[in-house]
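A single protein chain has been removed from this complex, and every other one stays in its place.
By letter and in written order, the chains are A, B and C; residue numbering begins at 1 in each of them.
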């Protein structure tokens, strides 16, 4: 990963109004991997005070797509993904770590761990995802 | 579906700060089905001017959960879901229609169609999802 | 659906040794849909006397692929799928009904219902699946 790549990823994320609404940030990008973070705040919660599952699903979708962008190039379309929730989202920051498990010329398959950083700094796994991303470049 | 059920569903949705941030509304609720709508606005888009995939994923997650709530009761936990995107999200309103395909005492399995209502009123399918929701009530 | 199409589908299924091992048959094929059937027999069961989940997964995989073949042509690759089991597989015949929900030039998205025909002829839903199939033809 070069600093240049991370800078480009940050500009792409910043060009997504919905990612700005959620105040997501990309903290790693390159070599088949990407990390996306979202700080927890009141307006991202569900009715029991946990991070809304939709925020976890957003982070999975976007982290998968960014990770695939490191192998397929900037023009990508997310084909779909599967997410399993394993614990309520409690903590101060959501960290979505995605890693390409296979990439071809037309499609990449990616896995993502979604962890919550607790107040003391501990990390707890809250969801796992896997999905596919297609190249949108003309073949 | 009784008007009372729909009113309860609306209060539940309104108790989710993230659903208020997205200005989601529930328009049908009962008999194993639920419909959730989100009007498109600039801050919900991605970098190419389409509705962000994360908004579709949020709507799938929440519509699946609400539909399962009609058979399992109010105390439910979404176990997970799979979403496949089939077209870019272009239009004025996202409508997520979820329907329970099977319910037991402990778990419901639900499908969801995500359509965009175009400016002329036509509907176009943009994504499909299926998932499972668990009862959180003591057994 | 023409009789010719169904005949071609039968020859394709017959060219799959694993489908012959399971004695699967294709009973409908065309117009974005395909139906695959497998009669229950002892060697397809799991340890509690129900149809093994792997047989349901095989049928989902193959029915999704055949349905996509009606819109994408004969050269297809299954990208992946998600299956949710809702009831134990009890009955005399497994019927997998797959239907394309969207097709492009390069990819189709397909849903599948897996039902068991009970001894009296009643059908009971046992699993639901959805997946994507890619065209393997040169673009």
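Going forward, a contact is a pair of C-beta atoms (placed from the backbone, for glycine too) under 8 Å apart; a residue touches a chain by one contact, two chains touch by 3 or more.
Computed from a prediction, not measured in an experiment: that's the story for all the values here.
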Among A:12, A:65, A:82 or A:135, the residue in touch with the chain that has been omitted: A:82
Residue, one of C:44, C:72 or C:116, that touches the chain absent here: C:44
Omitted-chain contact residue, chosen from C:8, C:77 or C:101: C:77
Contact set of subunit A toward the excluded chain (per top definition): 82, 84, 86-87, 101-102, 104, 109, 111, 125, 128, 130-132
On subunit C, residues whose C-beta touches the chain left out of the figure: 12, 15-22, 42-47, 52-55, 57-62, 65, 77-85, 127
Touching residues on subunit B - with respect to the absent chain: 79-80, 82, 106-107, 109, 132, 134, 139
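Assume only the chains that are shown with their structure count from here on.
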Copy pair subunit B, subunit C: interface residue numbering same or different (half cut): same
Computed distance of Cα centres, subunit B from subunit A, in Å: 21
Distance between the centres, which are taken as Cα means, of subunit C and subunit B, whole angstrom: 28
Junction residues of subunit A, two or more chains touched: 79-80, 82
